[in-house]
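Input: a single structure, listed below in structure tokens.
Missing here is one protein chain; the remaining ones are kept as they sit in the complex.
Residue numbering begins at 1 within each chain, and the chains themselves are lettered A, B and C in the order written.
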Amino acid sequence: MQLTPITPARPVKVAVVGAGSMGLNHIRVLSEFDDERVQLVGVAENFTANLERVINRFHVPGFADYRTMIEQTRPDLLVVAAPTQLHHEVATFALNAGCHTLVEKPIATTIAEAEQLVALAAAQGLRLAVGHVERFNPAVQALKEQLVAGNLGKVFHLHARRLGPYPPRIRDVGVILDLATHDIDAMLYLTNGGVEHVSAETQRLVHQTHEDLLLGLMRFDTGAIGMLDVNWLTPTKVRELNVTGERGLYTVNYLTQDLYFYENDYAPTDWEVIGSLAGVSEGTMTRLKLRKAEPLRLEYEDLLRAITQGVAPTVTGEDGLAVLRIAYRLMEAAQTGRVVSCAAQQVNAR
Amino acid sequence: MQLTPITPARPVKVAVVGAGSMGLNHIRVLSEFDDERVQLVGVAENFTANLERVINRFHVPGFADYRTMIEQTRPDLLVVAAPTQLHHEVATFALNAGCHTLVEKPIATTIAEAEQLVALAAAQGLRLAVGHVERFNPAVQALKEQLVAGNLGKVFHLHARRLGPYPPRIRDVGVILDLATHDIDAMLYLTNGGVEHVSAETQRLVHQTHEDLLLGLMRFDTGAIGMLDVNWLTPTKVRELNVTGERGLYTVNYLTQDLYFYENDYAPTDWEVIGSLAGVSEGTMTRLKLRKAEPLRLEYEDLLRAITQGVAPTVTGEDGLAVLRIAYRLMEAAQTGRVVSCAAQQVNAR
Amino acid sequence: MQLTPITPARPVKVAVVGAGSMGLNHIRVLSEFDDERVQLVGVAENFTANLERVINRFHVPGFADYRTMIEQTRPDLLVVAAPTQLHHEVATFALNAGCHTLVEKPIATTIAEAEQLVALAAAQGLRLAVGHVERFNPAVQALKEQLVAGNLGKVFHLHARRLGPYPPRIRDVGVILDLATHDIDAMLYLTNGGVEHVSAETQRLVHQTHEDLLLGLMRFDTGAIGMLDVNWLTPTKVRELNVTGERGLYTVNYLTQDLYFYENDYAPTDWEVIGSLAGVSEGTMTRLKLRKAEPLRLEYEDLLRAITQGVAPTVTGEDGLAVLRIAYRLMEAAQTGRVVSCAAQQVNAR
Partner (left out) sequence: MQLTPITPARPVKVAVVGAGSMGLNHIRVLSEFDDERVQLVGVAENFTANLERVINRFHVPGFADYRTMIEQTRPDLLVVAAPTQLHHEVATFALNAGCHTLVEKPIATTIAEAEQLVALAAAQGLRLAVGHVERFNPAVQALKEQLVAGNLGKVFHLHARRLGPYPPRIRDVGVILDLATHDIDAMLYLTNGGVEHVSAETQRLVHQTHEDLLLGLMRFDTGAIGMLDVNWLTPTKVRELNVTGERGLYTVNYLTQDLYFYENDYAPTDWEVIGSLAGVSEGTMTRLKLRKAEPLRLEYEDLLRAITQGVAPTVTGEDGLAVLRIAYRLMEAAQTGRVVSCAAQQVNAR
């Protein structure tokens, strides 16, 4: 199949596989691009009710079979928002058909599958991006800029909390692959770091087949420690990342896209009582001014740029693979009750 | 030394060893009792400036040497608020002199010392209490009542956060013995549980000799997981305990003495956007009505009752020992980089 | 013009006048209805860029002139999201053409215009609804239910805060007509009340021609006092309504759609210091479980029900008129520096 070159003269043709909860988000965001930038050429979904819902609402051509869709519509970009177990199969077909491919996270169910996808994309000369969408959260981007500028000094500790109730949408993976991969990716990105070893405790309490609670510890080769506190058992939604270092504490609220900086200060207070309540030596606290935007929109802006300008997307297949490696080490640590070394592997090429 | 029996006809005579930051708190709280209940008979402190400060402010007899004080004032209750390394020596002297003894936490620097104190108190027939003061936090007490009443169902996960800046007062122990012991005690109390194994990461970043950051995982024999996130590196003070279980989440704010309950609920929302921001299925959230009070005052009310009525104090020497055992296992786990079993020991007699 | 009867067998035909910031919201929400319920037949907008944007994005027929649109598309429901100064003209044309009409708030620029619209709708036997969308905020609905159930007892005080920065969208009215009308409507609804008198202070600081700050006081005939604190001058967005009464305080956060109840309680605390910080006699605080939903969607659900079932919409033209009357009294109070009586008028028919 030979694709027409993408030029400024025509929109990028995009097709989506999967019209469940996540697929619907992709379709909505794609539909909000101007017609001259993005043309949504098809949605494939084998659950009829979901397919009809998107046809009805977005007036997009629907397909029961993704292969048919790809062959008939010949998209420039194929978005894989199907269940995780299908990622490898669908992405392989798409890459073989010559499509740039965006795979929702996690990239695949096994490391072998993920490695195959990375290799295939390279062989085909196509872009393979992975949907670690928090990377495009403006608060995460701003935090990275702060760290690069040296405003925190040495990083001591990263602590992610991703808590919430069990979501109604169907899931074929546990909380490590479904949720913790967001924060693993963020931590690898923010530390540039290799992981030396991990330990973890997990529980399966509500979910039928997979773990629904993770408490994981990661030791980075920079000396920093990463903490993952992730579950589907909490009746209030928390999405937070704290990064503590030499000069203070940065806090990301993923939900509101706010970034706070608590600056170190060691001046004493005179008044013992209020001191004991509010902290004896807080410095200035600042909520940084950010330009908020929907991360999934920014992910597509990045990907359109990658496709049309021939550059790498921000979150590559290699990144998705690195995250998956760590996720599996955490599972191993939880299952064996041991500290698991990651030293032999290069988890993050950057 | 033979003590006069304590009767309603006379106040309990109390002496304090140590007039540093913590000792000052004890002295202030003791001075606020009515004279017919508590008589503050002496303060011993070998740092002259500290001693003069309390003499000047509280008009209490001061002593440079605690032995002299105990012999001259013959207190019913001796409070050990000296540096941790002196706990064993001072408490041993006091118990041998026939005084009931309150030791600040941690009970001692080694398990052997702690065991000796517990045995000595038993042999002398005296009360030995340990100053795990958070046990008297009204929010912790209320949470315990909620758990006993079965309002949470099975407990899945306990997560303590005790973060703050490095305090100016002198410390001869690290963050595990100084701070994490509060939360270890609270978790043992709330779960009634033995600990099966622990793992931990620590760092020494600012402190000269001891660790100032702990990330610790505890697996309880009830199946619950405990998480300790404790450090002296954070420029804002956080003192929080989250307990997640079958029916929802309880949150204790130790500082404000508030207890919140987020009740589980799985009703869907219609509106995707706000759902993604605020949580798709939150139930009712309640901040329970509590009668707030200063925990140290309640600790003394409890101890006076124990002394005058011949009952055990709420936090016994055995409790202090159990906490110390876990603290040492966490240190071992951090130092060896291994998961450390606690199965052989009975950490909590209750 | 003779309209085809609306039956379950066909969707309600809707056309929108105005594709600015507010019009865009209407169009988006209408486009999210299933095709068998709502058919978006046209959008009229004389600013070409805005019109092209909605044609491009929603694939809806566009018109430069609303008269042409109404005559060609013969909608069942005409939505007036044009600038306030055009409300009377457009709504009059629509009602004369036999369309049910939804006018954005405020209903019109003058009381005379509003009275004419109310009379015309009655004469035509058509539904006239006004877009006081906060009425459909689930937190406001839940609060009304609480008040009707008597859970607050007598209402003492309603306090609305609607603060934020000056919005980039074009406005032809001041902060009283643009923002305060939301809260006036909510207060009339919640109190069922007539207003006895009002006083107000306003300022024009940033806006070219109209006031951008209002502090208004309303005395209701129930004895309750209403306070309006509304401006475009605050660099953080606050949308809050506090209702204090015999049994405590209800707080609505309009933005997050949360409703809190702080229950009265007068039990004393023992500890003076924390008492002085946290309030000496707080009772239980509850955040009620609500089913969150987009208010504008609910407004349309209500209006579709009104149209198809022949019942009154929740927010009628009379309601919009009552709000406008109070708004004008507040302006008069601010301009004259006097307390202005509203006793002679029946501001709220309910």
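Everything that follows uses one rule, which is that contacts are C-beta pairs under 8 Å (C-beta built on N, C-alpha and C of every residue); 3 or more make two chains touch, one makes a residue touch a chain.
Since this is a predicted model, take the numbers as computed values, not measurements.
Put simply, the hidden chain is in touch with A, B, C once you look at the whole complex.
If you put the hidden chain back, the residue from C:R10, C:K237 or C:R291 that touches it is C:K237. Of B:R57, B:R291 or B:R305, it is B:R57 that touches the chain left out of the display.
Residue positions on subunit A in contact with the hidden chain: 256-257, 263, 265, 267, 269-271, 273-275, 277-278, 282-289, 291-294, 297, in rising order. The set of subunit B residues touching the chain not shown comprises 31-32, 34-35, 56-57, 59, 273-274, 277.
Against the chain not shown here, subunit C presents residues 154, 156-157, 159, 164-168, 197, 199-201, 203, 205, 213, 215, 217, 219, 223, 225, 227, 229, 231, 233-237, 244, 246, 248-249, 255-256, 262-266, 268, 276-283, 285, 337-339.
By our rule, only the chains that are shown with their structure count from here on.
Comparing each chain's Cα centroid with the centroid of every protein Cα atom identifies chain A as the most central. Across all inter-chain contacts, the pair with the most C-beta pairs is A-B. Subunit A and subunit B have centres, each the mean of its CA atoms, that are 40 Å apart. Within subunit A, the positions touching two or more other chains are listed as 277.
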